[in-house]
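For this view, one protein chain was removed and the others were kept in their places.
Moving on to chain A:
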Amino acid sequence: MGSLFRSEEMTLCQLFLQSEAAYACVSELGELGLVQFRDLNPDVNAFQRKFVNEVRRCDEMERKLRYLEKEIKKDGIPMLDTGESPEAPQPREMIDLEATFEKLENELREVNQNAEALKRNFLELTELKHILRKTQVFFDEAAPTLTLTRSRYQQMADSQKDEEQVQLLGEEGIRATQQGQNLKLGFVAGVILRERLPAFERMLWRACRGNVFLRQAMIESPLEDPSNGDQVFKSVFIIFFQGDQLKTRVKKICEGFRATLYPCPEAPADRREMAMGVMTRIEDLNTVLGQTQDHRHRVLVAAAKNLKNWFVKVRKIKAIYHTLNLFNLDVTQKCLIAECWVPVLDTETIQLALRRGTERSGSSVPPILNRMQTFENPPTYNRTNKFTKAFQALIDAYGVANYREMNPSPYTIITFPFLFAVMFGDLGHGSIMMLFGLWMILKEKPLAAKKSDNEIWNIFFGGRYIIFLMGAFSMYTGLIYNDIFSKSLNIFGSQWRIVYNTSTVMDNKVLQLDPGSDAYLQYPYPFGMDPIWQVASANKIIFQNAYKMKISIIFGVVHMIFGVSLSLLNHRYFRNRVSILFEFIPQMIFLIFLFFYMVLLMFIKWFKYSASNVAPNSSACAPSILITFINMVLFKAPNEPTKNCEAYMYAGEGFFEKLLVIIAVLCIPWMLLGKPIHIMRERKHQNLKPIEPVENGDAEVGLNAQEHGGEAAAAHGHDNEELSEVFIHQAIHTIEYVLGSVSHTASYLRLWALSLAHAQLAEVLWNMVLAIPLKKSGFSPAILLYLVFGAWAALTIGILVLMEGLSAFLHTLRLHWVEFQSKFYVGAGYAFQPFSFEAILEAGGQAATEE
């Protein structure tokens, strides 16, 4: 039987591994990914376990690799990702790896340090070069003629735009220069960040009371800050002052503003010489710097080739030691003991993997895999493929199935897209969705290889098969609804004819065709809705509501009956005869006698009443199904029929309906009391004969418990429960079911509501947007049409396909989780999480990208 219908049979195994072989065996099992290990030392904290040291070494290696990765990314070197996964290396190779990483890291750190020192040096020299170049101008200008200085001061003062200061400065300036002929002017030159300059200037002015003279010039090209690699703009300045006191003050201020001062010789000849020296040194430095960068690049390129590979290796080693930490040491210290959950069908493969591991490690003693008895609930393991995975994820999002419980996902594969399509039915929108899904399926491999971080895209891509099926079914339902972008197709020719003559047509604004006359050809449109309804703007909705409400209820009731039938399979599998007798049968009767009967009434109405029929079966006599149903449940006689009509749809209806309701109501106490009373009597029975062996007999316990672990657990469950609890439990269950049947049936009306909303929205969009230019003729509406089509297409995709699709998706999800699964699904199990390198590497890769 297909494995997806129920979860895999699992068994708890004990695994004895030779100490030397343990590493290789666990590595093989990790490649296989079919074994879930249990923690045998839950009390031991993480730091006291056996292989803490190894795990720590792996962590250290991983840190180094991350450092390398960061440096590689900084330089923009492409990393080779072959996508292959190398086997976990032998433990002794770990030392080699460690040494390699250590060497690489040290080399890189050294290179980086050197590069930084060189860059700092380079910066200093460049700044000095600029200073020498710029100050040359200042010194040239400083030929101390009075008028020149004056005018120069005037310029500066102008720029400051402060009249009072101009005066002051001018006088002082004059004085300074006059004295300057006697006293020697001192100066300092340096470089400062450009944005600090105004504050620096102000501070100098204030602190030295205007007794210093500052000239500055911008360095046009940005300089690189060696500490963080940023590009910064700086300015050269030179300050002239007089006397040592001012000198110290100026130097202090420079220090405070982090300005770098450089020695600058006074004599022009010295300066020229110095400039030459600086130039040659810069050139030398450039060559050295280039070589350093080359070296770093080479190291990184070599590392980039292997980086992914190393990551995989290190992560695998770490995972293996983590797993080994879960194991128990044998008393003799020669053997590791593990406990694990294993799918029964795969024991053979696991044995093989263990043997391979032993051979690889060269150990002579084979590992031992022992099946164990347990009363614990095994984990739920559904073997999925890429197609069923997404559907299984939808189910698991609600709750992981109990062990060996009926799994709803095989049925969901079709019912989910189908119910979605009932709400989303439109050939146009459906084909857009289908094509999108198809594109993702066809481009599956290249798209999957990209590994995008975009969450929304990943959701779409993960659900590509769901999207494809939803689109395909929407196309079918769209054909049946005869809706394509709110218009319809007339494939087979409408079954309605216009029988009115010209004058009638011309005189009346709205004309209704009479279905009893020749206007209706008496045979329905063979496939889907007659296209005439799409243009019947006056009463299209009335007709379609009647139809869509009915199909919502019909499909809802069928869906629920299907759900209840699945519970029968569950009860039979777990040999739960009591539940079949006191739950399944009354539930089925209740559902069929009330709600399926209503569905039958709908069919009867479709067949029996027609506009072309005479009195008792004419269209005027057609009863409302809803009113009939309400009257039936309330035991009310139908309203007095109008002339010539009959109160009931068929003879004996009144009696038959009363009978159905009475039986259905009797099902309630049956559900409510049956099971608890049965359990009560059974217990009394057991108390009378206390020494009798367990049902199965001692010898068989082992076998049966293995095959039907779930059943045994279920039976045990009832024994421990208080009887009052059993009653309360059953009461809740019954009330939930009875009220649920009513509310769930009504809940399926959302199929009608959403389908109506979707069709109406599409029609409004067409009429309000695209129809406007289409209704006009001429040249300018054509251009308008071109633009409006863009808007219409964008709204169609954005609102009708995406948003409406999302809303229909959520409603479908609810219909499955609540209305369908509540009939049979418990979903209180826990998922099987095998030790698998694949999963670990995927998780590791994702964590790395998030950082």
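As a convention for this text, contacts are C-beta pairs under 8 Å (C-beta built on N, C-alpha and C of every residue); 3 or more make two chains touch, one makes a residue touch a chain; residues count from 1.
Throughout what follows, contacts and distances are computed from a predicted model.
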Tell me the UniProt name of the left-out chain, picking from "DNA replication complex GINS protein SLD5", "V-type proton ATPase subunit", "Phosphatidylinositol N-acetylglucosaminyltransferase" or "Mitochondrial inner membrane protease subunit 2". "V-type proton ATPase subunit"
Just to verify: which one of A:Leu285, A:Leu511 or A:Val633 makes contact with the chain not shown? A:Leu511
Can you say which of A:Ala397, A:Ile459, A:Ile498 or A:Leu723 touches the chain missing from this structure? A:Ile498
Which residue among A:Ser27, A:Thr323 or A:Thr477 touches the omitted chain? A:Thr477
Sole touch to the unshown chain from A:Phe527, A:Phe635, A:Phe655 or A:Tyr786: residue A:Phe527
Would you write out the residues of chain A that touch the absent chain, in ascending order? 1-5, 385, 388, 410-411, 413-415, 418, 422, 476-477, 480-481, 490, 493-498, 500-502, 505-506, 508-515, 519-520, 522-530, 532-533, 535-540, 542-543, 546-547, 550-551, 554-555, 558, 603, 606-613, 619, 622
